[in-house]
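Okay, so here's the structure we're looking at.
One protein chain omitted, others in place.
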Amino acid sequence: MFDSILKNVHEKTPLVHCITNYVTVNDVANILLACGGSPIMADDERDAVEITGICNALVINIGTLNERTIATMLKTGKRANELSHPVVLDPVGAGASKLRTDTTFKLLEEVRFSVIRGNISEIKTVSRGSGTTKGVDADVSDAVTDENLDETISFAKDLSLRTGAVIAITGAIDIVADSNKVYVIRNGHPMMSKVSGTGCMLAAVIAAYCAANPDNHLDATAAAVSAFGLCGELAYDRLVRNDGGTSSYRTYLIDAMSKLDAETLKGGAKIESR
Amino acid sequence: MFDSILKNVHEKTPLVHCITNYVTVNDVANILLACGGSPIMADDERDAVEITGICNALVINIGTLNERTIATMLKTGKRANELSHPVVLDPVGAGASKLRTDTTFKLLEEVRFSVIRGNISEIKTVSRGSGTTKGVDADVSDAVTDENLDETISFAKDLSLRTGAVIAITGAIDIVADSNKVYVIRNGHPMMSKVSGTGCMLAAVIAAYCAANPDNHLDATAAAVSAFGLCGELAYDRLVRNDGGTSSYRTYLIDAMSKLDAETLKGGAKIESR
Partner (left out) sequence: MFDSILKNVHEKTPLVHCITNYVTVNDVANILLACGGSPIMADDERDAVEITGICNALVINIGTLNERTIATMLKTGKRANELSHPVVLDPVGAGASKLRTDTTFKLLEEVRFSVIRGNISEIKTVSRGSGTTKGVDADVSDAVTDENLDETISFAKDLSLRTGAVIAITGAIDIVADSNKVYVIRNGHPMMSKVSGTGCMLAAVIAAYCAANPDNHLDATAAAVSAFGLCGELAYDRLVRNDGGTSSYRTYLIDAMSKLDAETLKGGAKIESR
């Protein structure tokens, strides 16, 4: 089924509006092109609200937020809701500062999100206003393991019920859940944490997949998470052959996404549903 | 002749001031270094007006404009005009939002541009306030083909006459025109559209070429367009040998520009003048 989700992205070339941080924005633009979508960035309120109207999805990433862009996020998110576009939230560093946490809550109050993607610490902050985020990485004490997997799944389902959003918790083990169903995904490679912006890139790919598969955001999100992780594995195989480091790995990751076809995704996906 | 244009860039190392979007700004900086120029970015009004004074050319790219940077674009553009520096406009996404279209018109009213570079949809917006821009890509219905080439050439010449700027319409077939003379350029590769920012990079290369060849902006622009397209071809040849994807392609494109010499450009340029 996931192969048809990927085919839909390639056929429809969804245009994804990103209000995102300036650290990883270029990689976000290029992974969108690589996955079969098309990016547009606009963060001035007068520009963004209108731009979102010509797009098929919106990503709100709070990585380097400021007063001007927070206002834009709120107005543009509401506009995307009016248009029934999928809206993905990436609460980068939620829990690490009051501004990031408050902005996350404000966004959750005023905008309906289709998907919320974060590491476990960020998602705990989204859920409880607690979570101990260490900068933009998950805290080790929060890590999802086989030992706490059932508990984390219940947590994700409950958060989905409360927010109405598909919850994507990404890390060594990825969890994608709505209130009824959960996918546990074991694609990916530890090297991905050595590249800045893999989370930001994934959030944008999720938006493209949801835009091209409007009837099933849960499966679209799971397919995107699995596809991105699989690209991380393929990139690592190539890295080993070429004796490269972390920057080559970033290149290979985007390369892999640009060459990923339905057959490869079908064969490489490590997904179980619960 | 184009080989001497390239040699002038390498000898003079023009310093190019870029007020450009934060999505592709790093690639713009690196392609400027690669082509033999040198970049400097400044977008605070108090900084930019003075910085432009120590530079040899200015690029104004409206990709992620906001209130603060629009004011800077206007003041800095006027200052560059006073200094007789070449000024290149890249009206990214003009036609896609009122703010982008209005800003484009405001810039055209207050600043004299040496060159305006865009895809056909953006250039139609510049000309007529119409054009159907699909985000930051040209609309398929606008595409320049052999069938509408004569018509598009007339359109470009007319727009050059009205604006005083060299008009560079880039796509599968590139057109570089002033009011008297036109170059039709068939360098390039479709893969270039799978990398974010190739248009932004080209606009900066054009600025470097014009700065180093002040007596002939038409030929300098045509040489830059041909050189950049040729690098796209060379990058593709290398990509095929290395089995890479879109991110490797971006690397190879900038690599090719950094290694391009006059001999290769002379041999690879696919230009006819009309």
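Order as written gives the chain letters A and B; numbering starts at 1 within each chain.
Quick note on the criterion: a residue touches a chain if its C-beta (ideal position, glycine included) is under 8 Å from a C-beta of that chain, and two chains touch if they have at least 3 such contacts.
Source: prediction; values computed, not measured.
Asks: Which is it among B:5, B:25, B:159 or B:218 that touches the chain not included here?
Replies: B:25
Asks: Which is it among A:21, A:152, A:187 or A:226 that touches the chain not included here?
Replies: A:21
Asks: In the complete assembly, which of A:99, A:143 or A:161 touches the absent chain?
Replies: Touches the omitted chain: A:99.
Asks: Pick from A:81, A:127 or A:196: which residue touches the chain that isn't shown?
Replies: Selected residue, touching the omitted chain: A:196.
Asks: Which chain B residues would touch the chain omitted from the figure, given the whole complex?
Replies: 15, 22, 25-26, 29-30, 33-34, 38-44, 46-47, 50-51, 54-55, 68, 250-259
Asks: With the missing chain put back, which residues of chain A would touch it? List them for me.
Replies: Contacting residues on chain A, toward the hidden partner: 21-24, 26-27, 63-67, 93, 96-100, 134-137, 194-197, 244-248, 250-251.
FYI, only the chains that are shown with their structure count from here on.
Asks: How many Å are there between the centre of chain A and the centre of chain B, using C-alpha atoms for each centre?
Replies: 33
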